[in-house]
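Only one protein chain is missing from this complex, and each of the others stays in its spot.
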Amino acid sequence: MKPTPTFPPDRTPLLAFGAHPDDIEFGCGGVVAGETQGGRAAHFVICSRGEAATHGTPAQRTAEAKRAAKLLGATVEFVDLGGDAHIEASIARTLKLAAIIRRVRPGFVLAPSVVENQHPDHIALGRMVRDAARLARYGGVKELKRLPLHAIGQLLFYAVTSEAEPAPLAKVLIDVSAPEVLAAWTAAMAAHASQTQARRYIELQLTRARLHGLRCGVGHAIALFPNDPLHFDSLEQLGGAARRF
Amino acid sequence: MKPTPTFPPDRTPLLAFGAHPDDIEFGCGGVVAGETQGGRAAHFVICSRGEAATHGTPAQRTAEAKRAAKLLGATVEFVDLGGDAHIEASIARTLKLAAIIRRVRPGFVLAPSVVENQHPDHIALGRMVRDAARLARYGGVKELKRLPLHAIGQLLFYAVTSEAEPAPLAKVLIDVSAPEVLAAWTAAMAAHASQTQARRYIELQLTRARLHGLRCGVGHAIALFPNDPLHFDSLEQLGGAARRF
Amino acid sequence: MKPTPTFPPDRTPLLAFGAHPDDIEFGCGGVVAGETQGGRAAHFVICSRGEAATHGTPAQRTAEAKRAAKLLGATVEFVDLGGDAHIEASIARTLKLAAIIRRVRPGFVLAPSVVENQHPDHIALGRMVRDAARLARYGGVKELKRLPLHAIGQLLFYAVTSEAEPAPLAKVLIDVSAPEVLAAWTAAMAAHASQTQARRYIELQLTRARLHGLRCGVGHAIALFPNDPLHFDSLEQLGGAARRF
Amino acid sequence: MKPTPTFPPDRTPLLAFGAHPDDIEFGCGGVVAGETQGGRAAHFVICSRGEAATHGTPAQRTAEAKRAAKLLGATVEFVDLGGDAHIEASIARTLKLAAIIRRVRPGFVLAPSVVENQHPDHIALGRMVRDAARLARYGGVKELKRLPLHAIGQLLFYAVTSEAEPAPLAKVLIDVSAPEVLAAWTAAMAAHASQTQARRYIELQLTRARLHGLRCGVGHAIALFPNDPLHFDSLEQLGGAARRF
Amino acid sequence: MKPTPTFPPDRTPLLAFGAHPDDIEFGCGGVVAGETQGGRAAHFVICSRGEAATHGTPAQRTAEAKRAAKLLGATVEFVDLGGDAHIEASIARTLKLAAIIRRVRPGFVLAPSVVENQHPDHIALGRMVRDAARLARYGGVKELKRLPLHAIGQLLFYAVTSEAEPAPLAKVLIDVSAPEVLAAWTAAMAAHASQTQARRYIELQLTRARLHGLRCGVGHAIALFPNDPLHFDSLEQLGGAARRF
Partner (left out) sequence: MKPTPTFPPDRTPLLAFGAHPDDIEFGCGGVVAGETQGGRAAHFVICSRGEAATHGTPAQRTAEAKRAAKLLGATVEFVDLGGDAHIEASIARTLKLAAIIRRVRPGFVLAPSVVENQHPDHIALGRMVRDAARLARYGGVKELKRLPLHAIGQLLFYAVTSEAEPAPLAKVLIDVSAPEVLAAWTAAMAAHASQTQARRYIELQLTRARLHGLRCGVGHAIALFPNDPLHFDSLEQLGGAARRF
């Protein structure tokens, strides 16, 4: 048990982690578009080049990811955690991610959910980001000592598919209906042309977002899953309730 | 399935329902104090006079409840749902509560949680308020036709004891640490002198609030349980994450 | 604890219960269309005339329901359980439903799910159908003695909205992609013109069905929730697994 | 919220409630046999005469229940809650049960579990006993004033079938392997000859108890489900852990 | 996210994985017997020689496993994942299992459940099989490139003990009552003579299967736990509902 410096989560950058070149775009691209269009900096950390995929070469996938990030107004870096279909959780890799957190100093961190029954790379990465966010706060970790402590504001999980939505966690819905947000999100997904040729990924994500939007009376919305209960100073800040039927 | 007029939840009054004269104060008095001190109107609906209790006469309990509401800056009314220990859920009683919702036109509604293993009056009332909030939106209910439709902003459950906290629901923590908020809350609980002589209710509630406060790095906090997922326009509005250990 | 005559569930009729004139169509109309087009008889029991709704008169709603049932190839009857927004579970009403079950002698029974946080009529009806299916098997219930015992094959819950899907129950997905099935379902929903003018109900249901369809690699699918575990003679009968991503 | 007199749960009588004449025997007869053979008084409250059953007349069922209670060393009374298949939870009936609790003054109370998907009489009775145990503690309930307050030691739910076992509750296993306990239990079940002719109830219960017994390394054991967490003064009192495989 | 070739699950072989030489037999031997007697090929992959057990030498255990597989009509191979009590999940081992899946090209895959509180070898193997079934579908995994892609029909978990049954998953019950099926299963369990001398494993499994059988009105049944929701073309295919009490 170790202390934590408090940190105001207001205009700090957003940091999103993806196991494969298209995961961030498919899982929460609309949320990123909304944030960057509202003036927040965003940075993507992509942990493989998609080299185990049936379609697309690593070079193609890298180019697609760079173009998609640009469409979403985000910077991007690649980090090697063993390669596509080879990401295993380990302390060494977790500390690599913790160092990135200390370098970027984000307020919000987005990571794939830790639901077990999905691509094993997703859950391994989600767990490592969760633990990395914790270790980034501790003063005595020798591998991290060259960088100042950092406590993130909030860790939010995204789900690449409906099956990966973590049932027992509190869900929050983020409105992504603004036409320019929706357009940027769709363009970023389409940038992954090697993937979308083979499966209806874009339709899957827009169908999910439309269903969430119908629930809360807006056009489209994306569900995120906070790792910890939210706290507020007053009821005013609670936002709206997502029920229209 | 019937349509719902949208309603801006901003400076509308808060409406809290209690099964017994002291339930609102013990379950979420601090939240009410924070809201009224911040300028929101609050109204209490108390559904029995505590006539089944071991201690205190109905007259005493009524006087205590009035004094406690005043200390919290709330108006108060009493409604008869069969009497203390005799509250059974029924459509007729639910519509009585729906009529109050249409009259008061609240943004936020507070009601006891619907966890089964607690005082049967609490769960019967919690269920009726939940259903009343829905029926208040429908145009064709004949018993309600004299009053205009009303869609509440959000239904939040409170828990009178730890055992009544609804485990699978998303919890939000509301900071009640401001000295004047804490003082008003404590005074309102102490106003129920007939009850606090026999059991350590005040200590129970302050201990719960301190534990929640320690979790999110503030003095004291109260947990509420939204009936539906929250939705937001941007991450900025999410508030803080309640983890400090 | 009382014995149960066994009953082959093969070509027996399907019996669906709805609290309001449009619930069956919105919740599981596609499944009914598939069954009747495959040769099974279907019968609807509608338990109110929608008289509490904001839009549509009871006469209009009744006409819409009759037309929708016809489009789905089903016969229909109306039963009075207290009226729209006034359905309360009681033994007397449960036995009324049990008598219908004994008269119709269905293999499959469809009823609204018993998730608490939805229209109170839905949950009251869902619980009564579940209990009625049990009481229909018992020989000594005096109100039912004029009709022969009947044990249904299977009780399946449907959900009128996503929020009403019962998370902890096993979900099965029924393919409703055949063009003539989808067309009949859509037409039956559109027959409820008084309701669909005010809210996007048809889009909500087709979006839900498309999302389920994408999950199992078909056009559209509807989720049903068996009340009891399924049993089979061999693995062959298990059908497919609903995962394509 | 009302105070509770403390009550030593040591040699106080056991009070068991059953909805039908054979429920206590099938659900927890072995536990009762063990307690009465160890010197504790036991009393049964049977809430119908089984008049809705396919087999056996009310007179037969009453005689069977009396004989079975005798075999288990328990006294028995019958109480009318509306009749078999007609038990609905109500405050008036709950207070009738609370008055019995005040009269008998039990340490342990046994009641059917409140799992929804079982005979509706079971769940209605289980809920009423749970609430009755609470109301029996309150000083101001006018229908109960003629009898002194009583706080039970512990409420334990039993399950008449595997399906009625309440999954999320803490289970405790009670060893019923002593030959004379097992013999008394089996004889008490066999006393319900009108029921056991039609279904394999005795085999069902002995199979369940054998499976629980294999788990904790004894001959047979019965699972009970405490309504509240257990508390102890030291680890010594925790008993054994029920895992042998 | 990568595409999946569709695969008809009809007369493809069944592939079962076991961590120890007797796990398949004890956990789902009856299901295998039913399938092979119905004409389906079955293949066992056993991932240790039981060398950490208290009873039986590796040579004995291997001989027992071969004889048991023969009694169930299955072929068998052994694969080394580190040895008994030494199976740790890793990508390298997962890919070894994925290669077997590509070689055998099964419709149904059976693996130990991933419930945490059981022998650590079981959960490690269950997780690796689940992930291997996914990786077997991806075109770019270099360790697998020599073998053609394969998408299994369905992954079903079995439980070696009651404690390993995964509560939140949908359970299906497979009837194994046919005398020749039951005889083959019992003989296969008895073939593990080194194990059954010390603990009542056979009785445990037959007691579990009898209890499941009583629930669905057949002699004996085995519970399996599908990894994904089932999907069907019509209600007819749903099988029966497993409730007889």
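Every chain is named by a letter (A, B, C, D and E) in the order it is written, and numbering of its residues begins at 1.
By definition in this document, contacts are C-beta pairs under 8 Å (C-beta built on N, C-alpha and C of every residue); 3 or more make two chains touch, one makes a residue touch a chain.
Since we're looking at a predicted model, the values are computed, not measured.
Participant: The complex has one chain that is not drawn here; which of the drawn chains does it touch?
Facilitator: When the full complex is considered, the omitted chain touches A, B, D, E.
Participant: Kindly state which of the options E:T36, E:Q195 or E:N227 is in contact with the chain not pictured.
Facilitator: In the complete complex, the chain left out is touched by residue E:Q195.
Participant: Who touches the missing chain here, E:A41, E:A63 or E:A85?
Facilitator: E:A85
Participant: For the chain not shown, which residue from B:H20, B:R40, B:R127 or B:R208 touches it across the whole complex?
Facilitator: Per the contact definition at the top, the residue touching the missing chain is B:R208.
Participant: Pick out the residues on chain D that sit against the missing chain.
Facilitator: Contact residues on chain D toward the absent chain are 1, 4, 6, 9-10, 14, 31, 34-35, 38, 40, 108, 153-156, 168-175, 215-218, 221, 223, 226-245.
Participant: Residue-wise, where is chain E in contact with the chain that is not depicted?
Facilitator: Contacting residues on chain E, toward the hidden partner: 20, 22-23, 26, 50-55, 82, 84-88, 116-117, 119-120, 160-161, 163, 195, 198-199, 201.
Participant: Using the touch rule from the top, list residues of chain B that touch the missing partner.
Facilitator: Counting only chain B, the missing chain is touched by 160-163, 167, 199-201, 203-204, 207-208, 210-211, 214-215, 243-245.
The rule is short, and it goes like this: only the chains that are shown with their structure count from here on.
Participant: Both chain A and chain B are touched by which chains?
Facilitator: Neighbours common to chain A and chain B are C.
Participant: Between A-C and C-D, flag the pair that has more C-beta pairs in contact.
Facilitator: C-D
Participant: Of the other chains, whose C-alpha centre is the longest way from the centre of chain D?
Facilitator: Chain centre farthest from chain D's centre: A.
Participant: I'd like to verify one number: the distance from the centre of chain B to the centre of chain D, where each centre is the average of its C-alpha atoms, in whole angstrom.
Facilitator: Whole-Å distance between the two chain centres: 36.
Participant: Among the residues of chain B, which are close enough to touch at least two other chains?
Facilitator: Correct list: 1, 227-228.
Participant: Dump the list of chain pairs that touch, please.
Facilitator: A-B, A-C, A-E, B-C, B-D, C-D, C-E, D-E
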